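I have a structure here, written as structure tokens, and I will follow up with some questions on it.
One protein chain is absent from this view; the other protein chains keep their places.
Per-chain residue numbering starts at 1, and chain names A, B and C are given in the order in which the chains are listed.
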Amino acid sequence: MSRWLGVGAFLVVAGVLIFAGVAVRPFGVPPRTEMDAYFNRFSQPEVAANNAVTAIVFDYRGYDTLGEATVLFTAVTGVALILRRRGK
Amino acid sequence: MIGNLPFVVCMILVALGLWTLVAKRNLVKLVIGIGLIESGVNLFLVALGYVHQGIPPIYTYAPKDAPMVLPTPQALTLTSIVIGLATTALMLAFAVVIYRHKGTLDARKIRDLRG
Amino acid sequence: MSVHAPILAIGVALLGGFAAPLWAKLHKTLRDLWVLLVVGFVGVCVGYVAVHVFTTGIWVYVLGGRSPQETVASGGFPIRIMLTVDAMSAFMGVIAALLAVVAFPFALKYIAEEEGKTLSLTLGLLLLAGILGMAYTGDLFNFFVFLEVTSIAACALIGFRTWTSRAPEAAFKTMLLYSVSGLLFLLAVAFLYGEYGALNLAYISAQLSGTAVDRLSLALFLGALLMKAAAAPVHFWAPDAYGQAPAAKTLLLVVNTQVSLYGLWRVLFTLYGGILDAPVGWLVVSLGLLTMGVAAFMALVQTDLGRLVAYGAVSQIGYMLLGVGVGLVALSGRPDYGLVAMKGGIFHMLNDALTVGLLFLCVGAVEWAKGTRDLRELGGLGHGLPEVALCFLVASLALAGIPPLNGFASKILIYEGSFRLSPILTALAVLASILLLAVFARAFQGAFLGPRVEVKATVPWVFLVSMGVLVVGILVLGLVPGFFVEGLVTPAAEALWRGRALYLAAVLGG
Partner (left out) sequence: MTVVVRTIARVLLPISLEFGGYVIMHGHLTPGGGFQGGAVAASGLAMVVVAFGAKRLSGKKGLLSALESLGGVAFTALAFLGLGLTFFANVLAGAGGLFGNPVPYGVNPGDLNTAGTLPLMNWAVGFKVLAGLGAVVLLFALFGGEHDR
């Protein structure tokens, strides 16, 4: 009984997700590109970088990268904490 | 025309990941389920940035006058991949410690914490 | 330097976390001093930000621009990440900083050197930085990044006691839930990015038109943040997590839950404030009632003091959801009682931080002195540890909402607001409070009353100072609540209630 309930709930969620994939917007034709067009246009004059992705990662959204580096650092610290030997 | 097929495939990946979380009881398989959801979301993000006939947003020796794909989703995906890696590493560390204590990875057999 | 105060609070906490292991390699005392210095500095920055925001309004800080106030590029859309600190964010920051200032000195004494003190202090600083980052950011993807920082740091701290099998188990469970919550959040952000090509909260909020995809994103946001805030159907990770983490760090976990709630308020009131309808509010209200009921009943049957307090903490989440949920239901017409209930819910966040924090510190002190938290083995500690017993008593009464303590001050506002919406809500909330009183009376009797027993160790004065600060806070907030409600809570509640237009204007101009 509860098993079929679970399967039903899962099917509903999967159906909603797939519907969302169809409904979101046509593939390959982004409707709003002001921000990305700005990045592609100005990453060279403003940041002096040919690679717009790196310009975003380290300049326009550099703060996200700081957070990301923190996540990695946190995870390594966490693994070190979890796998430590006690009494050392 | 492939229509929205890429988005649908990403959503199917997410759904498969959710199914793994609901149906499987092995801790490592649960971690794999999280990984599946994450791959689905990351692919979805990258697919959102695609522009028809687009080239990578890098100017070094780029072809002239081709449209560039959107760079932001690629940057976001990079961030989210690293976050996923961190999550996976930590969860596997917990799984390893649980295995050492209990000698099993079956989630049904390790439940001390109930109620 | 003062123009940079919001980012200094976060940046210095991150720097403190990165550098703490390096100091520990030089000398352990240097590391302790460093941690205290960093926490103190962060506290000062947060306080400065709060005073500034409460007196002059929303503080926007653009990261990486030529000037901190250059919010939009030519064309009228924001391109860089920005911090947007309004009264609600500042209020949340104050709660976080307050508990951090109390928790870190306690942790310095509580965690033994050979049990990984350096690593846990590092994780504590990173958790603090993540919480502040979540509270201050005005960018959806950035919120996700810091959500993950807090998730990972919190789970590592939950798994701290690796020599027991329960801690890694609780940590694994929590991490699973947190990962799913983070990924749902990211999926919601991805949908919104696909529709509007932007990540800035205010900009997306101005563009939202209420399509099917927008509503799906709202559902994903709700699921993600409620999961992380330990609301009822998915609350089961919280007692395990709170019970297993070291007591001093549990304080930060409590704030972590609250900042997820803050994220929920932000999404509901600011991001979706323009298109929200009452059913979402009723959903939040019913989840709130469910949470307080389920948690109070579960607390009745606990035999572990830590888990009992943890269920008490979960039940308080229900009151916050109820208070703010009533405000959500009333959002379209904006009658007065909605604001009253919201004031109660938001004031309760501060009160809950203090009372639950104090309870967890008491549990930590009991475990320090006695080596166990099992209520069947405890008893008679009131003779050996009178100060701890007093603190526990004050905190339990405050949690159950007995006047003149602070829990009453906020609960009465919630009751008042929810009564005008429907008396049934108030009746259920009062019932849950009575149940909690019974639970904590039993806990107090089981742990502290009874024949005198020997205690292994006396409680160090640092513990008592930390606990004393919280007791003073509880008493002050309970005796003169009007001052704080006027000065702190009302601006914060107003920022959500009517502040959406101001928030958008501060970022987008005009």
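Criterion: a contact is a pair of C-beta atoms (placed from the backbone, for glycine too) under 8 Å apart; a residue touches a chain by one contact, two chains touch by 3 or more.
Owing to the predicted nature of the structure, the values given are computational and were not obtained by experimental measurement.
Looking at the complex as a whole, the chain kept out of the display touches A, B, C. Among B:48, B:76 or B:93, only B:93 touches the chain left out of the display. In the complete complex, the residue from C:61, C:203 or C:392 that touches the missing chain is C:61.
Although one chain is hidden here, its contacts on chain A can still be listed: residues 41, 44-51, 53-55, 57-59, 62-63, 65-66, 69-70, 72-73, 75-76, 79-80, 83, 85. The chain not displayed touches chain C at residues 1, 4, 7, 11, 14-15, 17-19, 21-22, 25, 61-68. On the side of chain B, the interface with the absent chain consists of residues 56, 58-64, 78, 82, 89, 92-93, 96, 100, using the contact rule stated above.
Keep in mind that, in the parts below, only the chains that are shown with their structure count from here on.
Centroids built from CA atoms put chain C at 28 Å from chain B. Mean C-alpha position of chain A lies 24 Å from that of chain C.
The multi-chain contact residues of chain C, meaning those touching 2 or more other chains, are 141, 145, 148, 152, 155-156, 159, 162, 168, 171, 194, 197, 199. Each of the following residues of chain B touches two or more other chains: 14, 48, 70, 72, 76, 79, 83, 86-87, 90, 93-94, 97. Of all residues in chain B, only 14, 21, 27, 30, 34, 37-38, 41, 44-45, 48, 70, 72-73, 76, 79-80, 83, 86-87, 90-91, 93-95, 97-98, 101-102, 110-113, 115 touch chain C in the complex they form. Contact residues on chain A toward chain C in their complex (touch as defined above): 16, 20, 23-25, 30-36, 38-39, 59-64, 66-68, 70-71, 73-75, 77-84, 86-88.
Within the complex, the chain C residues that touch chain A are 11, 14, 17-18, 21, 63-64, 73, 75, 77, 79-81, 114-116, 119-120, 122-123, 126, 129-130, 133, 141-142, 145-146, 148-149, 152-153, 155-156, 159-160, 162-163, 168, 171, 191, 194-199, 212-213, 216.
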